[in-house]
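Below you'll find the structure, written out as structure tokens, and then a few comments.
In this view, the complex is presented without one of its protein chains, the others remaining in place.
Chain nomenclature is as follows: A, B, C, D and E, assigned in order of appearance, with residue numbering initiated at 1 for each chain independently.
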Amino acid sequence: MKKIEAIIKPFKIEDVKDALVEAGIEGMTVSEVKGYGRQQGHSELYRGAEYVVEFIPKVKIEIVVSNDHYLELAINAIKEHAKTGKIGDGKIFISDIERVIRIRTDEENEEAL
Amino acid sequence: MKKIEAIIKPFKIEDVKDALVEAGIEGMTVSEVKGYGRQQGHSELYRGAEYVVEFIPKVKIEIVVSNDHYLELAINAIKEHAKTGKIGDGKIFISDIERVIRIRTDEENEEAL
Amino acid sequence: MKKIEAIIKPFKIEDVKDALVEAGIEGMTVSEVKGYGRQQGHSELYRGAEYVVEFIPKVKIEIVVSNDHYLELAINAIKEHAKTGKIGDGKIFISDIERVIRIRTDEENEEAL
Amino acid sequence: MEIQYVLDTFFALFAMTLIIFMVPGFAMLEAGLVRTKNVTSVLTVNVMIYAIASLSFLLIGYEIAFGSWEYQSKMSQWAFFLFQMAFVGKVVNIVSGGVSERSRILPLALFTIVVGAFIYPLIVNLTWGANSLSETVFDISGLSDLAGSTVIHSTGGWSLLAAILIMGPRSGRYREGKVKVIPASNIPLVTLGALLLWIGWFGFNGGSVGSISTKESADAVALTILNTNTAGLAGAISGWLLTYYRYKKFDITMILNGALGGLVAITAGPDKYDIYTPILIGAIGGALVIWAVPLFDKFKMDDPVGALSVHLVNGIWGTLAVGIFIDKVSIWSQLKAIVGVAVIVFPISYFVIYTINHFFTLRANDEEQFDGIDSVECGMDAYPEFRRGL
Amino acid sequence: MEIQYVLDTFFALFAMTLIIFMVPGFAMLEAGLVRTKNVTSVLTVNVMIYAIASLSFLLIGYEIAFGSWEYQSKMSQWAFFLFQMAFVGKVVNIVSGGVSERSRILPLALFTIVVGAFIYPLIVNLTWGANSLSETVFDISGLSDLAGSTVIHSTGGWSLLAAILIMGPRSGRYREGKVKVIPASNIPLVTLGALLLWIGWFGFNGGSVGSISTKESADAVALTILNTNTAGLAGAISGWLLTYYRYKKFDITMILNGALGGLVAITAGPDKYDIYTPILIGAIGGALVIWAVPLFDKFKMDDPVGALSVHLVNGIWGTLAVGIFIDKVSIWSQLKAIVGVAVIVFPISYFVIYTINHFFTLRANDEEQFDGIDSVECGMDAYPEFRRGL
Partner (left out) sequence: MEIQYVLDTFFALFAMTLIIFMVPGFAMLEAGLVRTKNVTSVLTVNVMIYAIASLSFLLIGYEIAFGSWEYQSKMSQWAFFLFQMAFVGKVVNIVSGGVSERSRILPLALFTIVVGAFIYPLIVNLTWGANSLSETVFDISGLSDLAGSTVIHSTGGWSLLAAILIMGPRSGRYREGKVKVIPASNIPLVTLGALLLWIGWFGFNGGSVGSISTKESADAVALTILNTNTAGLAGAISGWLLTYYRYKKFDITMILNGALGGLVAITAGPDKYDIYTPILIGAIGGALVIWAVPLFDKFKMDDPVGALSVHLVNGIWGTLAVGIFIDKVSIWSQLKAIVGVAVIVFPISYFVIYTINHFFTLRANDEEQFDGIDSVECGMDAYPEFRRGL
């Protein structure tokens, strides 16, 4: 089983979620993070002084999938719908998951997804 | 060493933490996330229009354990105390950790846990 | 490719970020978490009753690096700049990443970092 | 006589002060109703409106409205001015509230000058003031409107209608035939703001009686405040029952909008009713809000704070109500004035806003709206330390 | 004479307006003290109380309390009514505050009708008003209570006691013999609310003098406001010193509750003391709050806002204090009235709440409490964009 972690721009989350659901991905976990990268933060003004907010709000999506088929579907859905072409679109990281348990039913692995 | 990531219902966090501590797990990291899955979001009302909040608040617990003994203890503690039997109880994901460092002492791996 | 997850004290984030950037690490993702460990939470007062806030605010830094050179650089930067010597300095976890994609360009792996 | 002069001056200052509480009132109400990313700009606009509209009225508008600074002599002319000045900003507040979350600040400031210096003073001139068009076809001075159901609220409402037609809805609000719900970000502020407005209304309507220094006028003031309050109570309750009846939930934004609707509706004649009629007028006012809010949405007239429903719809209803319930007041004079104000204010506002929009672009574009007006126009978050959820 | 009529009318309207600031005052105080998940419902309840209690008093309660609308002729009857009406909601506010975070809205609304139309008017009748039971054993009109230490605050307190006994504590509040601390969610709102209440008290007590139009009454009003304020100051300071002495920390919720305790305690006789006695009365008032808050917790009487300690305990203390410090006032009449109000209000309230509870279930169940009353009853978050922490 694989875990996909994608860091995307916050305003893309609705589109990406819809695309994932359409691709048959039924579960995901989302959290707010801040990113630091090539994209520059925006400058704010306060009492006559300007300053740069360095960490940029991003959304992180975590999806665990049971096989390569869904892996590719998910990656493609994210790539397609999170892209704006402008710097800061984010990254996708894939890693290995050894075991999955559904708490409600004690089901394990593929069945738990 | 293994990493346990558990997504649970927020109001179970106290119970689960107590159970983990009792099982001898001394450290954990917790964060708020939003989940999307089979559990349906609740509907809210605003100025005469109803709408559904799709992402449901969940809590994510991350625990790194040094061996299978603690792994099983932790999994059981979570399974037992996070279960309500109703949809949306959440999932447990297990993956591999290669190396651990305790920043304060520079200790590594088992000793760092 | 490796993923570094470091849990540190919140007021160290600026220093650590600067050190990482100096070490040539160009991207990272940061989030707020709460920690439970040996460090004791502080006590608060409310209407004549004292109580302990058990979960302590921490910051989690996630960095994916392409090779061992950067891995060591990053670990050292974190170890050095997050250390206060007092309990609760936090931990660094290292794990494996199989694949990385930059959403904007479709570049993969080393090129995507 | 001197003592009457003193008392009426004191009373005007008291009433004025209550109305000024409507400045934080509107500011908090609107800041609570919009999303956090637009809060700073909404607050900036509210402060700016008070400053610019009042100063425009001082420098230009007052003399247009009342002919001269010596318009009256029964109280201190400064107190009379202050009381009148307190009204001006409210007209623009109605407009700015209804177009919030998508409007740029500078063009709004320009429009504020025009309203404070010309549009509102013109309407006051024709109704409460110098009456320069008397005995022409535009003579609407037959209007019976104690504190401005038409003069203030409808005037603001027609201007807002023009602004909404020109600016369009917030981006993403109407998609594929569906209304996207955009919830208020801070309900305590909404409540605080609405309650401050409510209190301000005592000054608005009570002060409009114009004198407290005789037994009769003291009674009139007290009755006015009583009836004003009663209509607010009834509007809240009718808003409450109607939403509860339909949704089995309590929607405090609608309850408060209902109360405000009731308050607008009573404003034309609180000194004229017995103490029970305002229950009916206010309850209908509240019901009109509950009915109008989704209606305007159906026509894709996006109004984040419900200003059209509260001020325009109930401004009309309240003005008609005086004609309906009070024998001595002709419903035809009321209708004539309602229409008269509409045909003056709407086209002028439309023209002015259209022109301003042409040179300065009132509407923030979609990307700016996504990022929030605060970051584009103010460079300042309203709540920078509070983490914004998904 | 006419000028006195005018002045007293004006003054009553001024005092009434200050009291109405207590509506946002209570709303903000309570919204700040409860958890974010219950804020919308607390605000809804506060607005609803003002609307329903006032309208009930207008339609039914006022005539029960004062016999007829012509009760007095020294000021505009409408002003007199408005001033009296401003009190009613406060009684229910005391109750709703003390049972917040676990009560459903509809049954509270029903109880509000009963209090506004019957229970509170009955107590007023017996003390300040028509005095229908005069010369019976229930005659408590010997009570000396300027602005309601007993009539308002104890009445609300006894009702609240009944409500708490029937409803029980918030779920999870008392576990295995330990008190679970549930911190306030928004301290600025708590502070704003308490300070608005404080200002409202000037109107409450000052206005209760009933006239300002002679030299003597003007002095009495000024002394009343001075003493009211002083007791608040002293209550704050004593609350402050006592918590600091015990915990070496400054607990602003206790400081503010101390101030409110002092204000309740002075309310029975601020016109009668010299200018130093209120320091003592207020300081004891503040101390009583600090002492009573943990005490009620010991008896598992869960009161999220400290209403029992502020209003009931200090309502009793303040009423006794007049008997203690003022020669002309008999402490026995005071005691008789305290007990009289208790034996009238507590059983009636218990019966009414019990009955309402039987048909409509006042208490939200554990799951609803966990999710928050807002989502169950209002379907609306108070702060939907602010992410709630663990």
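By definition in this document, a residue touches a chain if its C-beta (ideal position, glycine included) is under 8 Å from a C-beta of that chain, and two chains touch if they have at least 3 such contacts.
Given the structure is predicted, the values throughout are model-derived calculations rather than measurements.
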### Message
Given the contact rule set out at the top, which of the displayed chains would the hidden chain touch in the full complex?
### Response
A, C, D, E
### Task
For the chain that's not shown, point to the residue among D:10, D:120 or D:346 touching it.
D:10
### Task
Using the definition of touch stated at the top, determine which of E:16, E:113, E:263 or E:279 touches the missing chain.
E:279
### Message
Using the touch definition from the top, which of E:82, E:223 or E:364 touches the missing chain?
### Response
E:223
### Task
For subunit A, enumerate the residues touching the unshown chain of the complex.
34, 44-51, 55
#### Entry: Positions on subunit E contacted by the hidden chain, ascending
3, 7, 10-11, 14, 18, 35-36, 183-188, 191-192, 195-196, 198-199, 202, 206, 212-215, 217-219, 221-223, 225-226, 229-230, 232-234, 236-237, 240, 244, 247, 249-253, 255-256, 259, 275, 279, 383, 386-389
### Summary
Had the left-out chain been drawn, it would touch subunit D at residues 2-3, 5-7, 9-10, 12-14, 16-17, 20-21, 23-24, 27-28, 31-32, 39-41, 43-44, 46-48, 50-52, 54-55, 58, 75-79, 81-82, 105, 186, 189, 192, 377-388
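Quick note on the criterion: only the chains that are shown with their structure count from here on.
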### Query
Both subunit C and subunit D are touched by which chains?
A, B, E
### Message
Given that subunit A and subunit B are copies of one sequence and touch, is their interface built from the same residue numbers on both sides (over half shared) or different ones?
### Response
different
#### Entry: Rounded Å distance between subunit B and subunit E, as computed from the means of their C-alpha atoms
45
### Query
So which bits of subunit D are touching at least two other chains?
183-184, 247, 249, 251, 253, 387-390
#### Entry: Where subunit B touches two or more other chains, by residue
30-32, 34, 44-46, 50, 55, 95-96
### Task
If two chains touch, include that pair; go through all of them.
A-B, A-C, A-D, B-C, B-D, B-E, C-E, D-E
